[in-house]
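The structure appears right after this line, and notes come after that.
The complex appears here without one of its protein chains, the remainder shown in place.
Right after this comes subunit A.
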């Protein structure tokens, strides 16, 4: 096996592990192809740490005499320290970790080697197929069809084989529209608002260029979603300035003259490396050990993370407002339509659609609006907050989406079926996982990698009843209404559960959660008992009546 060559020292004894809020643990360190394992030999307090190499963001080494220290910074933002006796061992281990955590080939990743210890009841790879989602749609409207124009991924490499488009537009027209949109991402259905039949579509920018190229199939396609005499809104996730500049590179935006029935709104949302830098700064601030309040607040401000949250949520609320309050259809796009566009379409659905606030509905949303929609997870999540390489593809786009969901969850604590923990698990798995769900950049790549055959889906694991119980929000009461989060700065908070997870003791907060669960469990228990007794009494009474009458 190839990994053996990379592991020069597979094992070291008397290694001391340091973590915040835990006593130091001394034990044996083992390196395998995919894991760093530290197991304590003490009988009374056996402890094991399993860390996926792919979770390691960066490592640092230090020496004091012959005692080496490796500081491991993980993609889930945790920082651990290992003291390893012996300079050679330490150097070997450090270089092995470095090599194993930066493997180039996807097929060497752990999901291809992972064998589940649980029985797969429902294969998550088949849980959220486009056909099934389309079935749900056809139960409420017949204005849409499922097109297989992209069956071979030839029309749009980042789209799935099946997409939902207006019934009146044929595949030939779709092919033509694809040549007019960046990366072939022609407008497709993202969300259908049952309440008033309005829709949200997403695409990439139109390739108008400087000479104002046009495509009549394109306007026909999006006009097909409008009711007679009604206007729609195009939400461009770039500022007008950026959109205008894009024309020089062949991109552009929908001009009023060519799309008279549409009103364009520019809602600027940051992207790419700006977001990545923001994440790096924020995590740095959270790890700052100084006692100075001012520095914390100014660093929090300088990171701009919460500004991004506010921008994204505002744009999503605007899209939702157009659909629900204005009764208008909406088209959302930025440049490529694979990042900020998806943040906005998916958050708008959280706001509008109660189903997206359930666990299964949320899984379907992630599958539909992120995985199948072609968000390049592998590029975006290759590195996290401790990366020092200046690669330009990394960006916490999905992470920001999860944070926005958390902000909404915090404002509507009883309207979501899942809890914060569920969001954290998604964050962790997007960056490092034993499951194949977040591998690859789009459906085409996943297909080539044969992920459904060779790896396990995250959903297969999450949807087991036992695991599911850990992600349930005890306060959940189905809320069929649209929820409007506040986007005022006073209402937005740092997501402590993720950013301060390793820097604070959560003992007291966990206790509060436990207490909350107890209160609700006890209530349910009593309710069940009372119902059982009522039934029993009712039965007895009828019997009694029968006796008396006989």
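The rule is simple: a contact is a pair of C-beta atoms (placed from the backbone, for glycine too) under 8 Å apart; a residue touches a chain by one contact, two chains touch by 3 or more; residues count from 1.
The rule we apply is simple: contacts and distances are computed from a predicted model.
Not every chain of the complex appears here, and the one that does not is recorded in UniProt as "Myotubularin related protein 7", selected from "Myotubularin related protein 7", "Small ribosomal subunit protein uS2m", "NADPH:adrenodoxin oxidoreductase, mitochondrial" or "TATA-box binding protein associated factor 9b". Across the entire complex, the residue among A:290, A:388 or A:453 in touch with the chain not shown is A:290. Here one chain is not drawn; of A:24, A:248, A:274 or A:540, the residue touching it is A:540. If you put the missing chain back, the residues of subunit A touching it would be 239, 265-268, 286, 288-298, 300-301, 304, 306-307, 309-310, 314, 317-318, 321-322, 324-326, 410-415, 475, 477, 479-494, 496, 500, 503-505, 507-509, 511-512, 515-516, 519-520, 522-523, 526-527, 529-530, 533-534, 536-541, 543-544, 546-547, 550.
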